[in-house]
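Quick one: this structure, given as structure tokens, is what I'll be asking you about.
A single protein chain has been omitted from the complex, and every remaining protein chain is retained in its original position.
Our next item is chain A:
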């Protein structure tokens, strides 16, 4: 479904590419965890999938069609189909839980409808259902800055769910959370993944979580793919190779 073909990314003003000649593909139903040290290229990799980060060389393909050859409309479609969650949640401050979740529909609606907040009853109902799905027990009208880290990430997941995604991307979604909350968020991600038969690709620092939840692990080092396999094959030797200098 998603294919990287010889993808390299070089940021302006840097000598070393963030991703080097990366070729990999992902299929429906896979729950992939991406491991690697800070600066290994994990965030760049995740952002290339939905085109937030343009590639310098190579192509990223969705169903055999290259992102760079897609029309703006098709690119928009890719983003709509991709639910993305972030380390710092990236919620809109001073807006309520339900308002934040409804922004997940922005890609589906006309500009004036977004501007004026014209959401029909089905859409509002979907937002409330998303709150239920992520087991968020706060008032939907509560402002997001008053929530805990775990609650904020649940709002971010609900925002992604309302997009009705086919792909779920996570850029270190549990890095700012305590271990207990991190595990609960991973449970939620896996449950949602299974219910909706998604492709989920998630950056994570915690190898334990990756081994527990992933169906496949990939590891990056200095922008290169150094491991791609089943979680049980990610042994101490690979661990050392991934995290040591």
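Just so we're on the same page, contacts are C-beta pairs under 8 Å (C-beta built on N, C-alpha and C of every residue); 3 or more make two chains touch, one makes a residue touch a chain; residues count from 1.
Assume contacts and distances are computed from a predicted model.
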| item | value |
| --- | --- |
| Protein name as given in UniProt for the chain not displayed, "Heme exporter protein C", "Glutamate synthase conserved region-containing protein", "Phosphonate ABC transporter, permease protein PhnE" or "Act minimal PKS chain-length factor (CLF/KS beta)" | "Phosphonate ABC transporter, permease protein PhnE" |
| Sole residue of A:37, A:79 or A:184 that reaches the chain not shown, by the stated touch rule | A:79 |
| Listed residues A:103, A:133, A:181 or A:215, member touching the removed chain | A:103 |
| Among A:159, A:193 or A:216, the residue in touch with the chain that has been omitted | A:159 |
| Residues of chain A in contact with the chain not shown | 50, 52, 76-77, 79-80, 82, 84, 86, 88-95, 103-108, 111, 114-115, 156, 159, 163, 169 |
